[in-house]
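Note sheet for the following structure.
Missing here is one protein chain; the remaining ones are kept as they sit in the complex.
When the chains are written out, they are named A, B and C in that same order, and each has its own residue count from 1.
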Amino acid sequence: MVGGGKGSFIGPIHRMAIRMDDLADLVDGCYSHTDDWHGLIARCRGKIDFLAVCTPNSSHYEITKAALEAGMDVLCEKPLSMTLAEATELERLARRRRRVLGIPFTYSGFPMVKLARDLVKRGELGKIDKVVLEYSQGSFRKIDFSKPLDKRNAWKMDPKKAGPSCVVADIGVHGFHLIEHVTGLEVRQVLADLSSFAPGNRLDDDASMLLRLSSGAKAMFTVSKVATGEENGVRLRVYGDKASLYWNQEENNYLSVKYPFAPERIYKRNAPYIGDLSAASKALSRIPAGHHEGFIEGFANIYREFCAAVRDRKPHDFPGAHEGVRTMRFVEAALRSNKNGNRWEKV
Amino acid sequence: MVGGGKGSFIGPIHRMAIRMDDLADLVDGCYSHTDDWHGLIARCRGKIDFLAVCTPNSSHYEITKAALEAGMDVLCEKPLSMTLAEATELERLARRRRRVLGIPFTYSGFPMVKLARDLVKRGELGKIDKVVLEYSQGSFRKIDFSKPLDKRNAWKMDPKKAGPSCVVADIGVHGFHLIEHVTGLEVRQVLADLSSFAPGNRLDDDASMLLRLSSGAKAMFTVSKVATGEENGVRLRVYGDKASLYWNQEENNYLSVKYPFAPERIYKRNAPYIGDLSAASKALSRIPAGHHEGFIEGFANIYREFCAAVRDRKPHDFPGAHEGVRTMRFVEAALRSNKNGNRWEKV
Amino acid sequence: MVGGGKGSFIGPIHRMAIRMDDLADLVDGCYSHTDDWHGLIARCRGKIDFLAVCTPNSSHYEITKAALEAGMDVLCEKPLSMTLAEATELERLARRRRRVLGIPFTYSGFPMVKLARDLVKRGELGKIDKVVLEYSQGSFRKIDFSKPLDKRNAWKMDPKKAGPSCVVADIGVHGFHLIEHVTGLEVRQVLADLSSFAPGNRLDDDASMLLRLSSGAKAMFTVSKVATGEENGVRLRVYGDKASLYWNQEENNYLSVKYPFAPERIYKRNAPYIGDLSAASKALSRIPAGHHEGFIEGFANIYREFCAAVRDRKPHDFPGAHEGVRTMRFVEAALRSNKNGNRWEKV
Partner (left out) sequence: MVGGGKGSFIGPIHRMAIRMDDLADLVDGCYSHTDDWHGLIARCRGKIDFLAVCTPNSSHYEITKAALEAGMDVLCEKPLSMTLAEATELERLARRRRRVLGIPFTYSGFPMVKLARDLVKRGELGKIDKVVLEYSQGSFRKIDFSKPLDKRNAWKMDPKKAGPSCVVADIGVHGFHLIEHVTGLEVRQVLADLSSFAPGNRLDDDASMLLRLSSGAKAMFTVSKVATGEENGVRLRVYGDKASLYWNQEENNYLSVKYPFAPERIYKRNAPYIGDLSAASKALSRIPAGHHEGFIEGFANIYREFCAAVRDRKPHDFPGAHEGVRTMRFVEAALRSNKNGNRWEKV
């Protein structure tokens, strides 16, 4: 593992997720910025099953590249890179070297998100016309800007380490992937209005966006780190011409489906009927309905599928290089739209 | 009363709302399109306290105008007119004739919306940076388009009767008013992406909009009649730099306020502490907390304030000509934005 | 109307409920204790359609008796009387005189309670085995017992005016009626553990009860006025061998039904499918789903059915003398059980 050391939010989650299903042992790592990841890659070459990259955004590209070139499989934190060009290069490299490249777009590992995707795929919603996605955090409202920022927040507002975008690149990519994953549609165009509300923040911390999807569907998409009082409010609504679905990450064990002429249905994770609707949803559940699984379990599901791919050398159900490229394409289009007076940009 | 006869949704609500507080007696009316409202105005002149106009949009202007000119006070359904020019004329006419002109933007009559407004006014939220408003109905998904439309739906999709907009003029104006009423800010600009998803519908039935508010706040605003499975989903989120609020019309007796460093607070209608925070909220409650009031009561609150103005000949707390003009300004700007390639338009 | 004057909680609700559907005009009344209800009955004899009795418990019996004897139909507040013997006498008197006697067990007038009853009747739940009912108020925690009680609370704790029970007679009867109404079963036995937690209260303000129902079902039933922080928490859960239902008065427009092998279903008041399941539920709804109806509307539904009976001289769907007797039978059995060391008593 590179990065994810002391004070990191995501590092411990990676480690708990790996242990959850006893998938792998953590054998070596350099957990802070100053450590020598070159050395790590050199000494682990040929000896480990995969490398987990949990550093700030700016080093994702070079570390992942080096690891792929050293013949390693890699699970790299999102966003995959600072630019679309880098992401595209990594995708090509992984393909050429036949390496597995995974990216933990965590929410797509949640069992009820898999159910949502599979219900859409089965046609339960009909043709999708509208999507509303809120990804609202209030994290930047918990910062005392009169003091030096702590490490966990500082790099996210620093263009050198975070890249050209803060909120869109950090959590917007999660939302974007969630939309494409659940609807099975492609986002074709984005129109973005970005803001910096946190004192002194030079990057975006709030984004109001319109999307146009393949098949003509429209979407509204808000992403924010200044949504005061919100913790990790990911709320997805997908409206088809036959039914709609609603998933709220903060009540992640449930999925609601609403109909014009029938009562709303609340599906529950790992309930007896789930397997008939979504084998993936059932497979990613560990314990019975009513005994909740949470974020670590969702994260572990990404690892589970990734490790299966590492083991089997064939595709499994987890986000990888393709999704990394898609999300970077989106980040760049959103930034372009905002720069160009909020006009539509192709994704 | 003009309009609101058999098959009408809103007519019976007006009548129940009026009776709720025993404010007025319904003495005369012409309840269908073919009736002679000219005759009604002529015979009621000087004999009634006010006229309620519940007809389809296209006749709001002329009936309201005639009534004002006949010296009557008028409560006219939204939208006030087909065009901004008409609304402006009615506003001037009412002012000149010193007549009371009310418009039932119902949600602003709900006690917890008054509390929301008053909490914002007291500074509880701090400076407002972001607003998210969903007004999602699935009503057009309940229509069997293979058959002739019933009267209640037909006129809303008919440009001659509904005017140039369906969903924005019909329910978008409610949402727009709610935003301005609660935040105390003005919407300065709108960028709108309108769609017609219902089969054969020539008007907008879905709108994805971005707003810019005075003081620099941004808003996302979706309005839809094709949000399958939704009933009357009005969900308002206002994020300030100190706190945020959430109000859901379908749970209208509650208001949630969230803080960065304190537990979420759920305020309850007419609970003992409400009066200290919002005299208006308390005044508009009839029965104790825990015994819910609903839509009719909210509607009756608009009437209560309107009738007080009719009686006292001075302003009370209800939406009137000014709000009628603001909302028409918004409708026209949204239509213009959509026509002009989704660019920003001034409201 | 007798009683229900200034400071009364229930008086204004009666009046709003009557006006809601324009069912009747309030023509005469004596609204305070000191008024002469004898005079009222004398002067209204033969001139009114019915008398509404909203006085404290202790005078229900004598006023209702006098009115019935004067040939009036009567809607009397619960509990119908101070003793079972009185209730039985009133039931006989009403039958002999062919008078309509109604009692506003309000919750049975809520559309989703009617749906619950009708789903049970249709066998949707199968054989009912278990019922859990909470009726929890915190009203007595809002009283400052260091000062003289205000009128609204004082009589409820005064055995002379309230009778031998406070919480069981005041709100326990609502819960009891709700159980019998929804399940269609009879409560056969009760085991009650009553408490007086409010300072200086000589009557019961909290009751923990076990019930046994016809068909062998068991129930748990808690009623409280010292459930701090609760407003009017009526929560009913009915478990059959095929499905269960859950209704929460504070979210009264919804009804949840849960199955072993299917997703939970959330039914919504007046949604398109309601009429097929429960004609009564549909008939008692005034406005579309998503536009909530509340307590006043539920109360008005009792009046609507009662007035239909007054008009048609035949039974309609509202609680009357029989329910008045059943509930008094329950109150006396619960008091007996508590006195006799919490043993089972026949209802």
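Quick note on the criterion: contacts are C-beta pairs under 8 Å (C-beta built on N, C-alpha and C of every residue); 3 or more make two chains touch, one makes a residue touch a chain.
Because the structure is predicted, anything quoted here is derived from the model rather than measured.
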item	value
Of A:Arg43, A:Lys160 or A:His292, the residue in touch with the unshown chain	A:His292
Touching the absent chain when the full complex is considered, from C:Thr88, C:Asn153 or C:Asn342	C:Asn342
Residue among C:Gly29, C:Gly102, C:Gly172 or C:Gly240 touching the omitted chain	C:Gly240
Residues of chain B (touch criterion as defined above) contacting the omitted chain	257, 260-268, 271-273
Residues of chain C in contact with the chain not shown	125-126, 129-130, 132, 134, 136, 138, 141-142, 191, 193, 195, 197, 206, 208, 210, 212, 218-220, 222, 224, 226-230, 237, 239-244, 257-261, 264, 341-344
Missing-chain contacts mapped onto chain A	9, 12-13, 15-16, 19-22, 137, 142, 230-233, 249-253, 268, 271-272, 286-297
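Methods note: only the chains that are shown with their structure count from here on.
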item	value
Chain separated most widely from chain C, comparing mean CA positions	A
Chain centre separation in whole Å, for chain C relative to chain A (CA means)	52
Gap in Å, rounded to a whole number, between the CA centres of chain B and chain A	39
Residues of chain A touching at least two other chains	257, 260-261, 264
